[in-house]
Structure formats: structure tokens, C-alpha cells
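Structure first, commentary second.
Our next item is subunit A:
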Amino acid sequence: MSNPSQTTATAPTAPQEHEPRIVAFQCKWCTSAGSDLAGVSRIQYPANAVPIQVMCSGMVSPMYVLSAFNKGADGVLVSGCHPGDCHYMKGNFFARRKLYLVQKLLQFIGLESDRFRMSWISAAEGTKYAQVISDFVRDMKALGPQRKLKAKR
Partner candidate 1 sequence: MMDNIYLPQVGRIAGIEEETQGARAIKTFKVEFPNGDGFEHACGQCAMLSIFGRGESMISIASSPLVKDYKQFSIMKMGRVTTAFHDAQVGDLIGIRGPYGNHFPMADWKGKDLVFIGGGVGLAPIWPVIQTAVAQSSHYGKITVFYGARTSRDIMYKADFERLRGLADVQLSVDAPEQGWQGYTGFVPANLMDKAPSPDNAIAITCGPPIMIKFVIQNLQKLGFADEQIYTTIENKMKCGIGKCGRCNVGKDYVCVKGPVYSWAELKTLPQEY
Partner candidate 2 sequence: MVKVEDIQQCAAGLLEKGQVKSVLGFRRGTAGAMAEPCTITEAAEAGTLVWDPTCLNNLALYLVKDRKQQAASKTPDIRPIGIVAKGCDSRAVAVLLQENYFKREEVFVIGVSCEGTGVIDPKKVATLLKGRSPSRVEFDGADGFKLTLRGGEMQVPAREILADRCLECRAASPALNDVVFGEPSGERGYATPFHAAKEALGASETERWAAWEHHFDRCLRCFACRSVCPMCYCPECVVDSTSFVIEPQTSAEEKANRIKWCERSPNTSESAVYHLTRAIHLAGRCVDCGECERVCPVNIPLRLLNTMLEMEAFEMFHYQAGHDLSQASLLSSFRDEDPNSFIR
């Protein structure tokens, strides 16, 4: 990862690269609007993350995160408004506290710590949205498929 030239060198021989599957819970007012802006600005990023729009990051239940991993997501992103910018004033503060604990918990049981992420992306940050997704996809590619919490069916 730190050495890009090496990655390109090995790429042709490497077996079929893992295409990560990412679920992105994004609030309607900031992050979703931000991702719309990325669209309007035609900023390209990988297609691996599928958005689910929620009203507010505060409505994201830990169940959603767990369920996404259970159903096989390689990464889960929750993204909302920057602190102080929440459309509903404080929903994202509740999200922050709750999801911090979710993240710690997932790390504690040994899920790769990078698989669950949170970000604050405002409606003006189309570039940031694209960047966050690109980074996430890159990192998840490096990690390979998530098998730990995925239902073995």
C-alpha cells in the first residue's frame, strides 16, 4: 500500500483482485448532498460503496452496522454532518458516541479495525466524499474479503 510501484508491478500476476462491498449510511442533509455534489462535479470514485440514505446519522442503529457485516459487507461507513452542523442540531453527537462504542467493540472482538468507519462530510465536500470512498475501497481491497462476521450460508 505504501509502495505504489510495487502494487502495479505485481498487479498483472495477482489473482483476481477482491472487489470490496461497502454499505454507506449517509445522512440526507450533509453527506448525501455532498455525494450529490461529487456527482455534479463528476468526481470519479470506485463503485464499490452503495449508499443508504438516512435522515440523520443519529438514526443509525448499531443493528444496521452489525447486519451489514452479517450480510457480508466488507466495510461499513456511517457519515453525517460535521459537529454543530447537524440539520437536527444534535443527532450526530448521539451517533458519534454510540458508534464510537460500536467501533471499539468490533475492534475488541478482532474485526479489522478499519472495516467500520465514520466520517463527517458536509454538503459542500463533494471532493471529500469521493476521497473517503476511494480510501475506503483501497483499504478494503488490501484487507481482502470480510469473513469474520459474514453469515456462512
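Basically, a contact is a pair of C-beta atoms (placed from the backbone, for glycine too) under 8 Å apart; a residue touches a chain by one contact, two chains touch by 3 or more; residues count from 1.
For anyone wondering why these and not others, all candidates are chains of the complex that A comes from, given by their letters.
Computed from a predicted structure; not experimentally measured.
As listed, 1 or 2 are all part of this complex, and the one touching subunit A is 2. Those residues of subunit A whose C-beta lies close enough to touch candidate 2 in the complex are 62-63, 66-67, 70, 83, 90, 93-94, 96-98, 100-113, 117-120, 132, 135, 148-152.
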